[in-house]
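Submitted below is the structure of interest, expressed as structure tokens.
With one protein chain removed, the remaining protein chains of the complex are shown where they sit.
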């Protein structure tokens, strides 16, 4: 077996050194009845060539996004990732190392995390950020729990614009923890309703901007309402790239900012692994979940970085930890920070503008098709349209024409069968857009 | 431009420091009429995304070998290369460095070359090997020139089994140099004729085993004849993997062994870059072309490696150099040596056996088709068949059936229109072979 | 040591912070031109500063290559970090995960366009279920701790379905458990009750017997446990908990010691997460991402979260909404369907090894650990007696302490020797613990070299504690001040720092 260095002679020699007759001597503590004598009924080992053949066969049973005119978003975005990103994250020293518990031989990872945290804080307009959560949805659940810890309250209000998968994830996690969730009915734009739902028991109000309908919202009023009631405003987002162009939540009163970072550096990969961005105000940092890299000095006084404030974490604090998270999205944060470094403010603004303009072109083109209504009043690179037919049926008809046209809202949550969520990024060409509009026209005729 | 770090401000500042008004001040020595004022008529710069789109479009206009039942050899072989090989050679420290002129900071490259040289010597059964030639064909030309230097004679005999491209390459290079070539007529097996062609003026006799027809030859008789006449025997080969299974030329009297190493570690890549293997006897090494890594010690007495015997080379010896070669196949040798290390003697023997058995299966299957004659008496993984029709026409008909069935000999050199060169490796499945036999039967009916 | 002008030390390159070397007017990307068309931002254009520095591609590549060289990694040497299972990460897995047909799939594409991905998930499930002998699997958890949560929420749902959600709140957790176990139990609304360990490094069966009762929801047991030992009484404990109406959660982080040799289902386990990044070799990437598929017994299967797969003849479908499910899903662990990139890698690993190879994986990991134990026993204290271990060797610093050398000092001395230290000070049940996990992908020669170094250091400790106290000397940095980092937390760079430097 190519991955196992021991030869039969090695094994015999080592058993001898141990003083064991057979390998089973080392499994003496296993109840005899539970120790399998033969292999489980699964195929035997295969050569690399054979495995590759099989995996390629499976891969070929999918239609990759890039082979179609592709317009899906809804929390995962198809962007062009520079080739150097994937090259760099595959360096052995980054790929095959662990959480930087020994900082003297992990400065590569630690400095990259420190830079990542700073970049996330800058992008979201916040003071500090952690070293990542699993993804945007689990990060949002952590934000709700953190708000409860900070405020010592248990009521959490969620906007009806929050991605339904996120709502479900927050519900699953937080209700077990004893929080009460108030989820507003699905709405493209429910700013006023959100503010109205805040009361004196509210720990947090959770909004998303951009939200699942693509709507971007001026969060100041909601933030004021929350703060007036002693609650925190948790500002989520579906698409981190938006903040290259739109006002970041940190500039609009957010106390915790949380969302999906996949757009930078990370492939779609059918939904994971992704990278949850999590930022907050400095004063709340001791209640934050997850790892934090911080600056310090070594015995010679040289600047270096370590994981810090770990008394918040499970490996020190156990049942009193702020979260049970251990493994996070390490390598995805590295991809994120490399992509962000390649962009810089200049590249990011350009890229965000390109996304927005492409989405506007798409909205113009689809909005011009008879029977189609663009629902989202303000957006970044994604919006919802109302169709004169069921969205899932339209989608299938578009697929037959080589267009993957969006996500029916009803796939995410029951209801709104006629609403389709549509996204465009820098990867969409003018031809893609024309093809979509033409196909939609045909399908709706 | 993403690859250019200077900003417009940097440029202005630097011109200032230089004391130049404009960049053209630095091009003062260029005749004014030859200094272009505007860009040449080619497209402007493009984003990574756009370039990738274009290159993928070009790539999609080809049918890669892996998408068909594929049976081509004739000097380039489709083998499975372990994924770790390509990962390792892409490490920055190997990929983006130069010839190891500063050995203290190039031990990675140098040790790998020293190991490569040893592996090549072991595989071919020779005493020493150099650090590579461009490919097998140019290496063969260098071998002829080296033989002339060693023997101070100018007549070179080539077997009719030598790959016609190699013959042309040797002819082009060596005739300019003043050598006389005696090329025997194309023949599957011309052992006796080769021996007979050696005379007292012969510098070298060049044979190939495996040759272009796949024939493997016991070289001892030819070697004896050459040595009796004071000539060297240059033993070429088309497929380095053969020596995992067959007697190596070093054990059969070869003075120089030269051939194509692509089979180990290197992709087909439409013909290049490949890696020429070049091995010889220790006593001739000062007449050898190309770089040599050798062992030495550092100032502390520790073992290390350097490029050595460079007084043979163009950068020291100029017009008296043994060859004009400078850049060689560096990274391809690295891929070669990594693949060889992964195999080891055990893996190599197994792999070579698998190749041979697959080719035998193919020969059985094709030989059983009415009208087909297997011409090659002894072979490793490649053989020639005679068809009852023109080979190029049969090939087109096979292609229409999803089989790329071989190389018509007539593509390589005029004549033998009915001969097809056919190869099988470990990458061919039983289904491939059955598909080929079935298609051939159909085509020939 | 020779002082240099550049600050570099030969190949070791000094590298500043991104914020020192980058600038906001630099970029390493080119993009098609924007059109300047009318926007639809509704007045929300960014006004806040965006001080993100950029680098051209050559500069960026150099920045990260230089940083990378300050890291230790499995590919560089032995990494015996106990409990973390730092085994070789095959490159084939990386290559497969990057196939366009997997990497360029959106999670919400029409299901007809992703049948290959769903088949892969189905095949991965088949392997996991066959290997573990369990009834159902939730693939979506994103790491081990997330899998723990998945399992505990399934238990919670099962208890609620029985009407015992409010009465059964207590979860038994051994004192040797990994921190995620108690943290998870609490996160799921349970109360933790700690179980003592016995002198043999196993849970104290008597203590379990005493603590078990009608208010107990579950026991969370790690097996093989965090001392690297098999819980001999596992069946008895499973029976006890089942008799008492509770469930058996097994922390599967150490499953790599028994994969292919023992099926947790045969031990009475009700739920167990599997760290694909441990047993099944997906890379740790400096902290993640991982994947924590969680297998469930028949009792818990109906409560598995969405999404999950159903097959209808030739077609596979993901059930994504609770209302569409047959059972009673307890909810959803995350958006979308989990760590597809890790599924590809793990299945590639499984197919490569096959059932025979996976069995060998377990055996070699145990053999390697016992060989190291045999070599080290006379030189270090092994707190739990004479028996064989599983895949980990647990030692402590009691033989070093008399000379003034502690676990942390030994760890730092190992940095100079070119090794990543073992896990230190865990499990908590052993003072100054040294938990060594060699894994099956180390050769005998590497083990011998490591044993020689440890033995040599143990000797050296007797006469030269100063060497240990001031270590590391040869690592990229000297010992870092972690206390200062925590006392005066500085968690980011601020633009003012650049101004300060410029002003100086």
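Structure notes:
By written order: A, B and C. Residues from 1 in each chain.
The rule is short, and it goes like this: contacts are C-beta pairs under 8 Å (C-beta built on N, C-alpha and C of every residue); 3 or more make two chains touch, one makes a residue touch a chain.
As the structure is a prediction and not an experimental result, all values here were calculated from the model.
Among B:184, B:245 or B:385, only B:245 touches the chain that is left out of the view. Mapped onto chain C, the footprint of the missing chain covers residues 1-2, 4-14, 21, 30, 56-59, 61-62, 65-66, 69-77, 87-88, 90-91, 352, 415-419, 441-443, 445, 449, 452-453, 456-457, 467, 472-476. Of the residues in chain A, those that touch the hidden partner chain are 1-5, 7, 9, 45-50, 82-84, 86-87, 92, 105.
Methods note: only the chains that are shown with their structure count from here on.
With centres defined by CA atoms alone, the chain at the far end from chain C is B. Chain C has its Cα centroid 19 Å from the Cα centroid of chain A. Centroid to centroid, with C-alpha atoms defining each point, chain B and chain C lie 45 Å apart. One simple way to say how far apart two chains are is to compare their mean CA positions; for chain A and chain B this gives 47 Å. In chain C, the positions touching at least two other chains are 23, 25-29, 31-32, 55, 57, 61, 65, 90, 92, 94-95. For chain B, the set of residues that touch two or more other chains comprises 2, 47-49, 82-83, 87, 92.
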